[in-house]
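Only a single protein chain was left out; the remaining protein chains are all shown in position.
In this document, chain identifiers A and B correspond to the written order of the chains, with residue numbering beginning at 1 in each.
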Amino acid sequence: MVKPIATLRSASGVPTGRLALWWVIASEIVIFGGLLGSYLLHRLGHPEWSTYASHTNTWAGAFNTLVLLTSSLSAVLGHKAAEAGDGKKAAKMLMFTCLGGLTFLVVKGFEWTYEIQHGYTITANGFWSFYYTAAGLHGLHVIAGCIIMLFVAADARKNKELQRVELIGIYWHFVDLVWIFLFPLLYIAK
Amino acid sequence: MSSAAEPHGHETEAAHGGHHTNYVKIWGILVVLLVVSVTGPMLEIRIVTLLTAFGIAIVKAYLVAKYFMHLDIEKPFVVKLLVVCLGLMMLFFAATAPDIMKHWGANWRNESAKNANIPEAHHEAAPAHGEAAPAAAAPAPGAAPAR
Partner (left out) sequence: MAQSHAHDDHAHAHGNHHEEGWFLKYFWSTDHKMIAKQYLLTGMALGVIGAYFAYVFRMQAAFPNKPVPGYGLVTGADYNALVTNHGAIMIFWVAMPVLIAAFGNFLIPLMVGCDDMVFPRLNRLSYQIFLISAIVLAGSFFVEGGAFGGAWTSYPPLSAKAEYNLTPLGPTLWLAAVALEFVAFLLGGINFVTTAMNSRAPGMKAFDLPMAVWMIVIASILFMCSVGPLIAGAVMLMFDQTIGTGFFDPDRGGDPVLWQHLFWFFGHPEVYVVLLPPLGFVAEIITTFSRKRLFAYKTVLYTTIGTGVLSFFVWAHHQFIAGVDPRMSNVFSVTTVLISIPIAELCFVYIATLYAGSISFRVPMLWALAFIAEFLVGGVTGIFLGASGADIYFHDTYFVVAHFHYTFFPIAIIGTFAGVTYWYPKMFGRHMDETLGKIHFWVTIAGFNGIFIPLFILGAAGDHRRIFDYSNFPELASPELQAMRVFATVSLLVMLAVQPIFAWNFFRNMWKGKIAEANPWNANTLEWQCPSPPPHGNFNPMPEVYRGPYEYSHPGRADDFWPQNSPT
């Protein structure tokens, strides 16, 4: 589809796609902010929640942090390749990032299975409700990011729409950022 | 689209030049910080845990936002926008905290929230505070704070 003239203009100095993405991220900040703010209010109001939190698996969380940080690196390397006009390399880097997202989800799957089997379900108590809701909302963003990344990578391989490599990268870094805060909130603070 | 991205693309590319070689180094710093944030709490000193957990999270977030999201070379209004959104969340937290974070105030106590979820607390609390127990057992008596 041919883009309208409106899409091609850039009166603010930021390309249209990226400008829109910043607005998406701004509204995501308040979504996660509202949820994590609510969690923090309860967490500080309920000292006993730290005993519940002690059952989370720090090592799984730390491994997942490493996975996401690494996938962020490959996303930004993909952006670098896209800027140099190397669509094939950009696509490869995005696929690698996608693999990172997948690894993250698999680890989460094992972690949650173990926890649910041991009775720490979403209804067990307030801490676990927030644990599954916050990590679940984040997980949805990981899934959405992976799916979009596959489309962007398919285009990038044909050297089409290379600017989208940067956009999905920025989104992915944001998902990473959310996890950087979820990790201490849910795993380390005990 | 390319025509719109083009002029800016060149500009960013030139500006990015300085960072390109550094991405792996930034990642290395992030990993080191991650290791510190995991090992810090093992000392089991509360203040160290908080500092390593949340202080380092902020540093990590700063590095990712600055170098990976390229906020350092983005138009300043974008950074301001994101900071304003974070500020709004702090406002929300600060104005909500007096109600939600505490279970008692000048003229009210929220007994059910205070007593809920403490393991075995219900059994101990019942004989101790005669009035508190019914409040905790009653099915959510209206708004939480009992004046």
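Heads up, the rule we're going with is that contacts are C-beta pairs under 8 Å (C-beta built on N, C-alpha and C of every residue); 3 or more make two chains touch, one makes a residue touch a chain.
All values derive from a computational prediction rather than experimental measurement.
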Touch criterion as defined above, residue of A:38, A:58, A:103 or A:159 at the omitted chain: A:38
Where the unshown chain meets subunit A, residue by residue: 1-7, 9-12, 14, 16, 19-20, 23-24, 26-35, 37-38, 41-42, 46, 122-123, 125-126, 129-130, 133, 137
Residues belonging to subunit B that touch the chain removed from view: 84-85, 88-89, 91-92, 95-96, 98-100, 105-108, 110, 112-113, 116-117, 136-137, 139-140, 143-145, 147
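Rule of thumb we're sticking to: only the chains that are shown with their structure count from here on.
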Whole-Å separation of chain centres (CA-atom averages), subunit A against subunit B: 15
Touch list for subunit B against partner subunit A, complex: 1-5, 7-9, 12-13, 16, 20, 23-24, 26-27, 30-31, 34, 37-38, 41, 49-50, 52-54, 56-57, 60-61, 64-65, 67-70, 74-75, 77-78, 81-82, 85-86, 88-89, 92-93, 96-97, 100-103, 113, 117-119
Of all residues in subunit A, those that touch subunit B in their complex: 3, 7-10, 12-17, 22-23, 25-27, 29-30, 33-34, 37-38, 40-42, 44-46, 48-49, 51, 58, 62, 65-66, 69-70, 72-73, 75-77, 80, 83, 125-126, 161, 163, 169-170, 173-174, 176-177, 180-181, 183-184, 188-190
